[in-house]
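A single protein chain has been omitted from the complex, and every remaining protein chain is retained in its original position.
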């Protein structure tokens, strides 16, 4: 069983970089229009749904890190193989690789849709895919540290979002938030569920964990990372809720971008056009980390050079995306993805944790038995 | 990836010839010193193909002096050597060695070595019957005097620059750093040029790994010739294919010494007035030595200004092109009328217009650079004004674009380092093309590629984008800002040893041939 994972020291990162990684993984295309899906169920309490979903995410992250700490220096793929044996473990691994690829596709098509709607209605989508894939390949071949480097820069950009959004506050109407909690709990929970597509991404710490130098600090920094993301999402949600009317929010596909279109600078208007193009740097680490996680899974099953992998992966993705063209297809992909993401990110860690506990107990007893004999 | 690297290395080796074999041949041909006078002279003449400036002087029937005219110091030849050898008929080389009052004097039994020494300014003293020659080093170098730095001039600070003589340069550095730990390792590079190269570092401050890497890379070089330090820098860089320089070339001894004191490794090449400093990060290229001499708020302002200038220089023209070609929505209403009216007559799309004007600016710059100073200035002014005005009147460019292009050109000259300034200027062209094809999306594409490229680079294995990535907060006070000196750590974290801490990625790492 090829379980041990050799990570040379120069592929390791400082634990505090987990803040930017978690941030980079979680903030992507979802933030453009998550307000609408959450509002549909949670109404004016959508912001509470955001907070609740993050509380849940903190809990999930806690369990994930607990599981990871049981198996030292292993990523999720290794843990699968250790718990479930080679064959079933590899099966689960390939499912996870598929999930990562799915996330990759979902991000790339959503971004393409935004570009095509707001900036270049006639630009060939194949060009957008190829250009994005090329920079992803270019980043990926640089190795893990380059990917994290891009995430670091992306962190600055994401923190700028709430600051930019202070401008539309001029039109805010605080009455839209009232009355607080005047809603069924069920609807609120539905809203929480709708947030999952948006805040999925922190499950990638499962794979980054072995690359972190100070294992003991992982938990702390992951939670700080989640908090910074919460800050970004919460401000975006609150501003959107007060800026728009509820019914209007229900119909807006990209509420965040619509808010941005109001901002005028003395030398620059329609700032959303620039920001949408600049969003490339925000989805880039997103794409790269998912790709990297998929690669980590693939080499467990079949050893392949990163170069070969990234090229073949890109070609497959490119062909796949060519079949997804219309808005309704994209909506469908998003719906399926949000369901899968909920299961994989928010439910599966608990199952895995239980299995891991059982496994630990079992091996301990075995060791004890061995000792007594 | 790895195999590609190997191919690359092979190709690189091609540039540097395959020397070891040739060396062997030469070794086989290495002749002894003939005790017979005539044989010796003949062998020297054969070896050097009897050049016109080879002087053979018979001091006495037994003693012959051979040297190359103009390479030796005539005064010391006459006063020290000739005087010292006067009336000495039967004397052994070791006796000469002890009596001649010359600082550096050697004995050799190898013809090749002696001739090589002669070619760099020694006089060979041959005594009949002795299979040995005395090598009296009385070389005289023709070099210019020390002058003020021209390329890296600054208002406050030392006004002295390196010149082409390695000895002068080394003495300048030793004047700045009086420390027994200042190590000087000598190499001789280039089969045809035998250029002396000195590697300098301060033991205990410079990281051992960096010193070893530089030593390794220099001694692994197999090159036929080496004229300038810029060539050496390119040959020992981490990634010679990158557009960005990874080592600093400086003509300022104070900057060089400052680099050594902060833990960098320096290389001085004989015959070149620019010394090499490494490892260097991207951000350090935008620092000037003068920043340390200014008050910190002013230095910070100047540094920030430079970074804004770099950003403007690369992206302002592309933003203009993209806005006018695709994103007319972003133009504020007060600007809409002047912009569209200034372009009313222009028959080309903005991308052609911008490229055309950039080309003019580059031509003016290149022409001004190649011409003598006085003519160059005239060309710059006349060309700029006449061409600009005429172009606007003829209606092939808009006057707003001329302002933008001029601003960009100006901004690119604020970079304190000439090589980096060139890079900044050139980067504009692909960005303009991308902007002209895909608007802001294209600009963003260029930005991302640039960013990833920068992240991928390394200098001697140290990350190129430090101290921002990987984040090294201790170095932040002296990066794109400069805080008071009290807050600045003298030794940059980036140059510290123990590569295990923050090495660069494997692929681009240590160029170990």
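Each chain gets a letter, A and B, in the order it is written, and its residues are counted from 1.
What we mean here is this: contacts are C-beta pairs under 8 Å (C-beta built on N, C-alpha and C of every residue); 3 or more make two chains touch, one makes a residue touch a chain.
The rule is short, and it goes like this: contacts and distances are computed from a predicted model.
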Refer to UniProt and select, among "Outer membrane lipoprotein carrier protein LolA", "Urea ABC transporter permease subunit UrtC", "Putative dehydrogenase" or "Ger(X)C family spore germination protein", the name of the complex member that is left out. "Ger(X)C family spore germination protein"
For the chain not shown, touching visible partners are A, B
Tell me which of B:336, B:390 or B:426 is the one touching the absent chain. B:336
Contact with the hidden chain (one of A:66, A:264 or A:359): A:264
Among A:7, A:98, A:124 or A:357, residue touching the chain not depicted: A:124
Residue touching the undisplayed chain, where the options are B:32, B:101, B:349 or B:484: B:349
Which of A:40, A:141 or A:187 touches the missing chain? It is A:141
For subunit A, which residues touch the unseen chain? 117-118, 120-124, 126-128, 130-131, 134, 138, 141, 171, 173, 175-179, 182, 244-248, 251, 258, 261-262, 264, 269-270, 307
Residue ranges of subunit B at the interface with the undisplayed chain: 4-5, 7-8, 241, 323-326, 328-329, 331, 333, 336-337, 339-346, 349-350, 395, 437-439, 441
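One rule holds for everything that comes next: only the chains that are shown with their structure count from here on.
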Measuring centre to centre with CA averages, how many angstrom lie between subunit A and subunit B? 46
Of all residues in subunit B, those that touch subunit A in their complex: 1, 326-327, 329-332, 335, 438-441, 443-445, 447-449, 451-452, 455-456, 465, 468-471, 500, 503-509
For the complex, give me every residue of subunit A touching subunit B. 8-11, 13-14, 16-17, 115, 119-120, 123, 127-128, 131, 135, 138-139, 141-146, 149-150, 152-153, 264-271, 273-274, 277-278, 280-281, 284, 305-307
